[in-house]
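A single protein chain has been removed from this complex, and every other one stays in its place.
Letters A, B and C mark the chains as written, and numbering starts fresh at 1 in each.
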Amino acid sequence: MKLHEYEAKELFSKYGVKIPPGRVATTPEEVRKIAEEIGGPVVLKAQVVVAGRGKAGGIKVAKTPEEAYELATKMFGMNIKGLVVKKIYVTKYVEVDREMYLSLIIDRATRRYLFLASPIGGVDIEEIAKTQPEKIKRVYVDPSVGLRDYHVRSIVLWLGFKPETAQWRQTSSIVQAMYNIMVDYDAELVESNPLAVTKEGDVIPLDARVIVDDNALYKHPELEKALEEDPRDVTEFEMYAKKIGFHYVELDGDIGIIGNGAGLTMSTMDLVYHFGGRPANFLDIGGGASRDVVKEALKVLLRHPRVKVIFINIFGGITRADEVAAGVEAALAEEGGTNKKIVVRMKGTNEELGRQMLAKLGIPLYESAEEAAQKAVELARA
Amino acid sequence: MKLHEYEAKELFSKYGVKIPPGRVATTPEEVRKIAEEIGGPVVLKAQVVVAGRGKAGGIKVAKTPEEAYELATKMFGMNIKGLVVKKIYVTKYVEVDREMYLSLIIDRATRRYLFLASPIGGVDIEEIAKTQPEKIKRVYVDPSVGLRDYHVRSIVLWLGFKPETAQWRQTSSIVQAMYNIMVDYDAELVESNPLAVTKEGDVIPLDARVIVDDNALYKHPELEKALEEDPRDVTEFEMYAKKIGFHYVELDGDIGIIGNGAGLTMSTMDLVYHFGGRPANFLDIGGGASRDVVKEALKVLLRHPRVKVIFINIFGGITRADEVAAGVEAALAEEGGTNKKIVVRMKGTNEELGRQMLAKLGIPLYESAEEAAQKAVELARA
Amino acid sequence: MTVLVGPNTKVVVQGITGREGSFHTQRMLEYGTKVVAGVTPGKGGTTVHGVPVYDTVEEAVRRHGANASVIFVPARFAANAVLEAVDAGVELVVVITEHIPVHETLRAVNYARSRGVTVIGPNCPGLVAPPVRTKLGIMPNNIYQTPGKIAVVSRSGTLTYEISYQLVRTGFGINIAIGVGGDPVVGLDLAEAALRVAQDPDVEGIVVIGEVGGDAEERLAKMYAEGAINKPMAAYVAGRTAPPGKRMGHAGAIVMLGSGDAKSKIEAFRAVGIPVADTPFEVPQLMARQLKR
Partner (left out) sequence: MTVLVGPNTKVVVQGITGREGSFHTQRMLEYGTKVVAGVTPGKGGTTVHGVPVYDTVEEAVRRHGANASVIFVPARFAANAVLEAVDAGVELVVVITEHIPVHETLRAVNYARSRGVTVIGPNCPGLVAPPVRTKLGIMPNNIYQTPGKIAVVSRSGTLTYEISYQLVRTGFGINIAIGVGGDPVVGLDLAEAALRVAQDPDVEGIVVIGEVGGDAEERLAKMYAEGAINKPMAAYVAGRTAPPGKRMGHAGAIVMLGSGDAKSKIEAFRAVGIPVADTPFEVPQLMARQLKR
């Protein structure tokens, strides 16, 4: 779950980090009101969980509440990288002396927490890694040991602060807060970019990002609730599929993909692409493939407006082809038929029976995924 | 720091463990009052931090408040294994169905926490280890992992409870509480012996012992305060020496021992014993041996009524014998002389100068600890 | 004998009384695996498919000399199950369970490693070794009937079966197939698994099945370039069409902070001379070509 900036900042604040005053708004009127309350120039920040909103026009400075209102009317409803702006975070405009980068992730290779720190910030870490890799400091924290004074010391020194100054202490407490958020909230990423030194000399997170492990959301019911109320980058189909228990990712093609297992489903997408087609989605029904599971998955794609062809690729050791065929049959029955084309590739038992059942529905059953993929691409072109 | 039973029980209670109602008293009147409040038969338990109080008459059952008063008048002031009873813990008398043993320590060899559990309790673990070692279950808990459900499950099963019964849950929470006390209070030992199943079917710690790591006392100011108000098994001399920064242990002989370093001081005691003498104490002044340190240490023993002979054994690489001699001189000057005999063994530099200085005070300086020890024993016999 | 399991591998199934645990216990027994005990707290004293059930792993180890564990317990209890297995003294733990919070996996896996215990998974199909008829996992038995010299190490489940099937169909035999798991943090990652199987003298070729997310493929390529792995290899990487920032079914299959895309992995393999198949069905040909060289 990707937290909005305002939610992330609230977490930082909860952990004792000073943040610029601000509140989230859902209407231009609210934006104006908050701007009035804050006083002076404010920043309007579109709350969409993608990187690079600034360049896309999602961050604007307003000198007056009226200007804030005007800007907000344009910003609400704006589409930023596929996401519609429904919330704007209005915060006090802060003059900045310098911008730094600080993030905390889980490093797969060492199986430790990893801080990435750079005295240069405000640009993507990918960018810094390309242009000035020597500016990035990596500080590993073993989970069994936890964050200790020397980790913090190492990071804060690297960011350019002198020991025992006020900025040193402020930055140290931000490092500690980020670590605590990481652990307490089962986060995968805690980032502040830029982490800024203001003209007044304060060290504050000017932006904040937190991504929480979906598998741990059950420990944080307030986040579960927030996600339900505001699904962020999750599409309607993704939400629906998730409820049923599938993994679903929206893509932009016209060939709907159903596979069993993540790797197999990805390779099915790749195969379609390989033969010149464009996958519309990723839909992984999991390792097995019972009649009901196939039925529910197929129903998702039958309803999908962009999908022209549906390609079902099932590899099952003990899965029965007639079960899969029955699932297809049931889905079509429940949806009252379809004008979409369906191609099934299936490796399992009872293939002949399955083939006969599908043939009655005008659906070809392939044993070879390559042939099936080619057929799907061909049908999509027709 | 050894906690009194009532302090340990209060900790257990703080961690959610049900304990028999009770309070601590310092006068027979108080005992009577508490007995009245509790109602019914009560147990009077002498609060002395030694094992085996029961056999020594430190635990009595009183049927009425009047009997409690009578028993208390006898119990207060009683000397149990060298400790005077100043506090009595008055608790409700509980009828017991069976007694178990449960303790938690740090296992040096594996560097883990170690639970010792036995379905037989109420006797010393040493006793159980001798007579029925197969009854003792050892459950190791790695500090980096902490107490987990499977540790608890393993212990509670061993103690003889059926999964998911009320007793299972009660015992589980006692195990958890003991572990939390161990960690939160930097304990070296958390013990409940007996841990009892009452006639009513409750599982309760009938006795409780907690020993806190002295090195971590600074983290627990309330315990530091309690120790200051009630030094328990620490003698006046031990307290005084500790304040100065020495390690001191009271023994029962007449030859006072001063050494530098724990091992050397122990070996000095052993040497005195080896030659037929009886050490009065263990006084370790630490690795070095400056004039002031020697002076302060000597003053402690000069004031000790039981000490007839003082044997100072210093092994110093770069320690100067004249410094040690000067320390002895200064101590005698400050105390206005002594009629105790002093023997000094010293290995360091400037031995000849030191010898001359001590000779003026009538004190022999030896290079050989064996000779010195023999001399000390000889003087004590004289 | 293979690198991870052998004729003396005695398995305890944690969560044996659950639906998945019970079902796959039967499949493992059918395959030939020595499943000696099961564990479900509170169910001690019962049996599942003739396998005795205990309340603790320690008891299963003590009574039956179990030295490996397969874990089917629900996600919320699975990390503890790993720790329990480690403390009970088994040498190999296979975690089938999906959806374990990654912070919990981190601690459990690190603890196991510090104690010298190999963990496969979580969120994995396990491992299967046809030469010793031993399976600790959920792979379909019928695909792994042909013992041989090829090791398959994979971040996938069904795609592993698919490619194993293609290998067997074209005449190869399997020494071992290991699904290392689809989570971001796993006990033995793809690179380490490849390194491990490469040390088996019975293994002649290694098939690697990677996917988007992380840098295990890149590290594997580096090991190969440095000579730490010196067996013929062929690779396939799933997810060329996976968009950045999205999880592709596996918690670990995500392109994040600009790293982990399929292109980088495919280039890393090819740069060090490991051929990468464009489709799963090309893998056997590539392997055959590699072995002929």
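Structure notes:
As a convention for this text, a contact is a pair of C-beta atoms (placed from the backbone, for glycine too) under 8 Å apart; a residue touches a chain by one contact, two chains touch by 3 or more.
No experiment lies behind these values; they were computed from the predicted model shown.
Of the listed positions B:Gly54, B:Pro143 or B:Gly276, the one in contact with the omitted chain in the full complex is B:Pro143.
Residue B:Glu188 is the one among B:Glu5, B:Glu99 or B:Glu188 that touches the chain missing from this view. From the set B:Lys33, B:His247 or B:Arg306, the residue in touch with the chain omitted from the display is B:His247, counting the whole complex. Hidden from this view is one chain, which touches chain B at 50, 103, 105-106, 108-109, 111-112, 124-126, 129, 142-144, 183, 186, 188-189, 213-216, 218-219, 233, 247, 249, 251, 259-267, 269-274, 279, 282, 284, 287, 315-318, 347, 368-370. In the full complex, chain A contacts the hidden chain through residues 140, 142, 144-145, 148-151, 153-154, 157, 163-164.
Following the convention adopted for this analysis, only the chains that are shown with their structure count from here on.
Looking at contact counts per chain pair, the maximum sits at A-C. With centres taken as mean C-alpha coordinates, the chain found closest to the middle of all protein C-alpha atoms is C. Note: the chain lying farthest from chain B is A, by mean C-alpha position.
Inter-chain centre distance (chain B to chain C, centres taken as mean C-alpha positions): 53 Å. In whole angstrom, the spacing between the mean C-alpha positions of chain A and chain C is 27. One finds 59 Å separating the Cα centroids of chain A and chain B.
Annotation for chain C: residues touching 2 or more other chains are 107, 111, 114.
For chain A, residues that reach two or more other chains under the stated contact definition are 144.
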